[in-house]
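Partial complex: the chains shown occupy the same locations as in the complete assembly.
A, B and C are the chain letters, set down in written order, and residue numbers restart from 1 in every chain.
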Amino acid sequence: MLEKFRFLTAGESHGKCLTAIIEGLPSGLEIDVDFINSELKRRQQGYGRGGRMQIETDTVEITSGVRFGKTIGSPLTLVIYNKDYENWQKIMSVNPEDETDEKSFTKYRPGHADYAGSVKYNHKDLRNILERSSARKTAIETAVGAVAKLFLKHYGISCRSNILQIGAGLSEEDFHSEIDKAKEAGDTLGGKFEVIFENLPVGLGSYVHWDRAIDGKIAQAVMSIPAVKSVSFGNGQHGYKIPGSKFHDEMFLENGKIIRKTNNAGGVEGGMTNGEDLVVKAVMKPIPTLRTPLNTVDSSNMTETTAHFERSDTCAVEACAVVAEARIACVIANEIMLVNPGDYI
Amino acid sequence: MLEKFRFLTAGESHGKCLTAIIEGLPSGLEIDVDFINSELKRRQQGYGRGGRMQIETDTVEITSGVRFGKTIGSPLTLVIYNKDYENWQKIMSVNPEDETDEKSFTKYRPGHADYAGSVKYNHKDLRNILERSSARKTAIETAVGAVAKLFLKHYGISCRSNILQIGAGLSEEDFHSEIDKAKEAGDTLGGKFEVIFENLPVGLGSYVHWDRAIDGKIAQAVMSIPAVKSVSFGNGQHGYKIPGSKFHDEMFLENGKIIRKTNNAGGVEGGMTNGEDLVVKAVMKPIPTLRTPLNTVDSSNMTETTAHFERSDTCAVEACAVVAEARIACVIANEIMLVNPGDYI
Amino acid sequence: MLEKFRFLTAGESHGKCLTAIIEGLPSGLEIDVDFINSELKRRQQGYGRGGRMQIETDTVEITSGVRFGKTIGSPLTLVIYNKDYENWQKIMSVNPEDETDEKSFTKYRPGHADYAGSVKYNHKDLRNILERSSARKTAIETAVGAVAKLFLKHYGISCRSNILQIGAGLSEEDFHSEIDKAKEAGDTLGGKFEVIFENLPVGLGSYVHWDRAIDGKIAQAVMSIPAVKSVSFGNGQHGYKIPGSKFHDEMFLENGKIIRKTNNAGGVEGGMTNGEDLVVKAVMKPIPTLRTPLNTVDSSNMTETTAHFERSDTCAVEACAVVAEARIACVIANEIMLVNPGDYI
């Protein structure tokens, strides 16, 4: 839980809706619902997405905390309705009388939360895990991040992301052909991407205590995206082979202002933003749900088998980058609030 | 702040002592002071360390929370005295009458907290930043981590770390020659290392909310080590180029038990431990204090100059790995407490 | 924010709905929706309530976290729709185009959040404060508390509350006549009540650190109910005039078990439950919205005037006691989870 920009999210993949409550925003902040929806759209796009993205054009409904287009200081509630809920109403019912084993499954999907989740929460029907561990929940996180971005916009802070590599592909064209090949093979692909934030103030985060370092907080926010397995700042992943004389970003003067000619640090020194662009790089692993399924174990009878398959994408790196943007925006919004709060804007 | 294994650390590099308070441990846990000291020693060793490590053989003093060798439930206080404090007593004095500019400096050291720290905390004398942003504070973190390891030992959990690469070096012999070359050139080196935890229970962490994912919490703990710029799980840093069919760790049966033949996930699926070894890889950047100093700016008169030099090491990757072990041990101890607490052992 | 039983609530008094997200419950807990609704009904009843209580028979909808009557480990979303929202849709609209000053007001209501809230959040229209500071939000807190009670029921813990005094009244009959008199006079009344929890385990909370004391956590939860101004444990409010020899609850043996003959401590010694009934007493101040309005200031033109009046109750002590029960249930559920967690039931 972030200290000031507090939020909880909830919702199952095929439940009625996803919900988030955000607590801590100042009053007077303009909330542009169209912007939030455009972020939700960005998350749903990208080459390599499967069928569900066509079904669900996510839109957010705000049911509290905003009046006449502005925050009033009270908590915001964001809701995204799941479009195909009507087909799942019985299967996902709250009601004990509706209990059914339709759509239940017992074959662990390697790479997913199924196995550890079933041990942890004592579930026989792995759907009880799939429904919340699904990447579907990143939709509402994207909406929360969009609100954070609106807050950051007020401080002149903007962000973007770029795909860096997918399989062997290094350009937009290569990405598509790599994805096409994987799709044909019933396989999936991950990818490497970067997220860049511009115009951050100097001194967000701190070196004085380990849990105040902004790079640590960002690393948590990005690494906890289910599919992300690696997070770096700037040129950090190569820091083991570049000597100190080349790695560190020397400081010069230009028109009386301090400038840097390099940004290997990715905008963070000593756990604080240093005024350069914040550059976070991350690797998304390939989607673990494969049309050509993986070897696994059936938990119902402890026999070897192949994994449960449920409609999925071939590659979702673009979506993952959008989610990473959203998560980092939340962390930075929180940091801004820690040093420059004000109860209204 | 972790939820259950709570701790704060304090202390300047040349102050009287480093201190930590740990709150939340059960009573009845055996505290082996020799083990803590052996961990402190591990942190001080490693090829490439400079002179200070000879001065300071750190040892811990426990001043609360332990009686007759066991915790009693109350908070632990750990203290490590700085051996050369007597030479710094005046310079680091609490007393306003002792104010002096001896040992003060104003030339920002690129790669360090100096610049952002001076803006954030409004310091003219950059020593006020150096003293706390220094890696010296990782000594007390190592002691805290050693206590966490003693707790984990009770649950049969152990850990170790390995250096993977330094410069171009890939073996122990190469590491030494790389470091020798850098030292001669007045340069510094970072390195890549891995930390491995064995025998973790299945299901630490969770997928149900972003801030409960154990990989996120570990990433925060490791990335917030001042010199770490990249953190990965298992084979995560290569996840962008390995297709799903090869990346995910398939499940098989052996004598009726679930086994895996690979561990690309590094022991974490869906934000939870999955029973395989936890494998965390990290990159430490080269030490930013160079004998052949970097270009920078003097904050006192805003002119270009070269950076302040203060006694330093050529390479401290082994120490960094020990600190990463300690930090991860704290996170895991906290997770164990979250699911399997008990107020006494 | 409680450490384990985490929740956020949201919603305005005349907005579309009130919402809560609860994060941290184990899986497998039976969620009896009828019980939650019966708690909501208890909150709406009581002698002295005004007209709104007739309009709104609150019922909860659960949109996540529960499947076939049991929790699945993921966060719960609770929603209570505001019945008269249709009449307020324009006035409470999220949409900037709907901006109106209908139902706006500028005359501070003494005893309410209006004045401090308008300074804090920079609101001219005090409705922006009234809507969230209203006691309406305790409806969703009651629903959250009902979930906590279901969790506690699993551990055999039950609770109840009693009205102790209203005005000069000391019995049920007197309460009614006191309220009738106040209503006739256009006045309002507070009251004193107690909440009792039975069958708590020994040792919830702790003395080892100030912020772990269970009496402190309960005091926070009850005192932060808007109308509560005084909280005591057991016979605590008289502790200044009873000597130690009489106040402390001596211990005896009965059939080999420790018993007490008194409970002046209200079940808490050293910040921990001691196995006796937990007895929390609180005083609710009179409702600050009076039909015969109080002297105040109009913030729009800084003139003296009388306060804004909005439909209100004469006395709501019974509701307040139900809310206090709910809040304390949340604290105790959290404490149970801290010592006896388990990810499933």
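Just so it is clear, a residue touches a chain if its C-beta (ideal position, glycine included) is under 8 Å from a C-beta of that chain, and two chains touch if they have at least 3 such contacts.
Keep in mind that this is a model prediction, so the values were computed, not measured.
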item: Whole-assembly copy number, given 3 chains displayed; value: 4
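Methods note: only the chains that are shown with their structure count from here on.
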item: Furthest chain, CA centroid comparison against subunit C; value: B
item: Distance between chain centroids, defined by C-alpha means - subunit A, subunit B (Å); value: 26
item: Centre-to-centre distance between subunit C and subunit B (centres being mean Cα positions), rounded to whole Å; value: 44
item: Residues within subunit A bordering two or more other chains; value: 1, 8-9, 117, 120, 129, 132
item: Residues on subunit B engaged by subunit A in the complex (per definition of touch); value: 1, 8-9, 108, 110-117, 119-120, 129, 132-133, 141, 164-168, 182, 185, 187-192, 202-203, 206-211, 213, 215-226, 228-245, 247-253, 256, 258, 264-266, 269-275, 283-288, 290, 292, 294-297, 302-304, 317, 327
item: Touching residues on subunit C, where the partner in the complex is subunit B; value: 3-4, 23, 73-75, 203, 206, 208-209, 338-343
item: Interface residues, subunit C side, partner subunit A - complex; value: 1, 6-12, 15-21, 23, 26-28, 31, 33, 62-70, 72-77, 92-96, 98-99, 117, 120-123, 128-129, 131-132, 343-344
